[in-house]
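One structure is given below, represented as structure tokens, and several questions about it will come after.
All protein chains of the complex are present and in place, except for one that has been dropped.
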Amino acid sequence: MTTPAPRPVYTAARPVHVAPRLLYIEVRRNVTRWLLPLLAVAFWFDTYRTSAGYPALWGLRTQDLILHHVLPDLVPFVAAGAVWTGAREHRRNAADLVTGTAWPGWGRRVVCLGGALGWALLAYLGCVAIVLVTTAQHATWGGPPLWPVVTGAAEVIATCAAGFACAWFFPGRLAAPLIVIGVFLAQMAGFSLADSDSRLGLLSPATHVPPIDVGVFYPYLPDLSIAQTMFLGGVAAVAVGALGLPASSGGRRLRAVAAAVTVAGLGSAGTAAGLVGTAYQGTQGVVIPALHDAASDRPLAYSPVCQRAGGIPVCVQPAFTVYLPDTASALAPLLAGVAGLPGAPARLTQEATSCVTHVLGCTFGAEIATSGGTRALRFTIAQTPGFYGENLAAFGQQTMAAVAAVLVGGQVDDAGDVTADPAQLAVMAALLLDAGVPVITPAQADADDAGVAGPAPGSAAYAAYRRLAALPAAARHAWLAAHLAALRAGHITVRELP
Amino acid sequence: MIAADSQIGTRAPRTRAGLRLMWLHVVSRRIPAAVVALVACGAVLHVALAWRWEPRTGSGALEIPVLFEAGTAAVIAVTSYSPFGEAERATARWLPWLRLGTVVAMTAVAIGLLAAGAASAADGLTGGILGLVRDAAGMTGIGLLSAAVLGGMLAWAGPIAYLMVTEVALLQAWTTPWTWAARPPDDEGAAICAGAAFMAGLVVIAVRGPRDSVNG
Partner (left out) sequence: MNIELTDLTRRFGRNQAVAGVTLEAGPGVFGLLGPNGAGKTSLLRMLATVIPPTSGRMLLLGRDPRSYERRREIRRRLGYLPQNLGYYPSFTVVEFVEYFALLKDMPPGRVPVAVAAAVERVDLGGKARAKLRTLSGGMLRRVGIAQAIVNDPELLLLDEPTAGLDPEQRVRFRALLRDLGQHATVVVSTHLVEDVGAACTEVALMDAGRIVFHGTPAELTARGAADGAGDSPLERGYTATLASARMTGTRS
């Protein structure tokens, strides 16, 4: 018998040296990679084709496309891959084999989770990159807010970790389908909570609908994104920490660390839930007082881009440059008729949409506001022409109606309804009719017919409106030049109208 | 008398043996746990409808029912997994009938439980019971076909993938009858397609069974 060779002596490897190699093997063989082609199809059908109709506004695309299209499509695939990976040891009967190795169970599970998470994050970032690149090709101002991207990544991580942990703790043939269905259900529960005005619904990134000009006039408000990221990060921490709690996970110190991670996750999620409970709808988005930075309330500086319409400059924020020609042409018929009149606007300038009290988001519609004492009227583009189903004609009608109302001295509320005395209403209706805007009766307006409500037929105001509309444009213009100030002050009656 | 006695003597043990075989088959497929999962689906459906988790009109009104139909189909599909593999396939004539009977019974139970969950909700189920039967049966067929291709443990992937296709179909108002879950309950083409999927799944799973794979 030969003398046996001396045994090699080595010290145990440090985890920091071993983990990357283990992770590489896990990533290379994880099942999630086989789901990427299906995800690409879902991305094409939903996000990519939808994005073609979206305005090239950084804030809107980053927040809406990523959180409301990419994530709902991606999350079920992430959950499926994570669940299948999490149940692997049980499904492959490998529990005894891996338990007899030196690495702590928690470390092994986290590395295994990393394999699925790697592909999930790669898919997510790939989708985000496509959205950002296609936006960059057409955007004319600004840059992407990064908080929605961070929040989306947090949701991917939370879904992956929670799905993996659930499958590891509850392996078996029924776990996978029930957990994946549970992920869908969680999304729908979030929508339901938000619909019912529950603040807790705000914790889901998919529920908050941003105004079209988010991040354009004012900095993107990160308050809600921060709270959502805290909540989702907390969920992920709870899931990862829970994997380290069983006795097979490692020594006491390691399990204490796992317990601390779990508690920290619960704290983070609970804190986020408490924070959104204090949320309120500010003029530029959801405000959470404890997270709010006052600098976010200061408007962003920009040089407006202008085009003349009927001799009056119409100016928009540079991000809306592509919509300027359409906007100007939509307003030109009215502006041409009032140019040069005393009190006529010297300029029309776009302003930020103003959010009302609904916790979910802002109203959509054209609004008008005077800017204290100056003759510059402000309008909003709450829905760009051709977007969200609203066409250019409707946009033009709403905005011209608001301009005409303010010109004659009427009041326009947030819903676009006009309050004016009969003479003012008659003049407004005549101006709009001349500009090609359909003027309808109040009864038709109540029935949601297209057009702007004028005086009721049979009334003195209606007769005056018809007389004024029948006048030659030059004659009407001359009368308005002489009487517009008195009309605005409410000193003109219907009988005094030509 | 003796012949009649012996006939009586053999019929009872045979019946007992048949019932015993059915019970063992059911237990081997984890059917009791699956029934509990189906009961849970019905209960959560009731809660979702009672708490109005979905809009009552428009394409969104179908999302909740479709989700639970896919869930029950996925649960039924994974019960096709056999822990015995080839040893079971090498037995005699009863296996196809056991598979067929199990799937048909589970589908009926699933539809019944979902209908019960929806019936007790105030406004009922968008799409009605006919839509429920059509959708659940069709998706179960997809699950069974998935089991034949991917194996019993991965069979849930088929109904879940179909669920995602249905969501896109609802958003984009597709009219193809192959997205039967997104079609109105009176759509004949959709009913035919769903029925064809169900029958195809039944035949394949009864005759071939789920695909075997080592360790599931």
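We call the chains A and B, going by the order they appear; numbering starts again at 1 in every chain.
Following the convention adopted for this analysis, contacts are C-beta pairs under 8 Å (C-beta built on N, C-alpha and C of every residue); 3 or more make two chains touch, one makes a residue touch a chain.
As the structure is a prediction and not an experimental result, all values here were calculated from the model.
**Student:** One chain isn't shown here. Among A:Trp103, A:Trp141 or A:Phe170, which residue touches it?
**Tutor:** In the full complex, the listed residue that touches the missing chain is A:Trp103.
**Student:** Specify the residue from the set A:Asp46, A:Asp64 or A:Glu89 that touches the hidden chain.
**Tutor:** Within the whole complex, the residue contacting the unshown chain is A:Glu89.
**Student:** Need a quick check: the contact residues on chain A for the chain that isn't drawn.
**Tutor:** Against the missing chain, chain A presents residues 1, 4, 7-8, 10-13, 17-18, 21-22, 25, 28-29, 31, 88-89, 92-104, 108, 250-252.
We adopt the following convention: only the chains that are shown with their structure count from here on.
**Student:** Averaging only over C-alpha atoms, locate the centres of chain A and chain B and give their separation in whole Å.
**Tutor:** Once rounded, the distance between the two centres reads 38 Å.
**Student:** For the complex, which residues does chain B have touching chain A?
**Tutor:** 30, 33-34, 37, 44, 48, 51-54, 63-64, 67-68, 70-71, 74-75, 77-79, 81, 152-154, 156-157, 159-161, 163-164, 168, 171-172, 215-216
**Student:** Name, in rising order, each residue of chain A that touches chain B in their complex.
**Tutor:** 38, 42, 45-46, 73, 76, 80, 84, 91-93, 172-174, 176-178, 180-181, 184-185, 188-189, 191-192, 195-196
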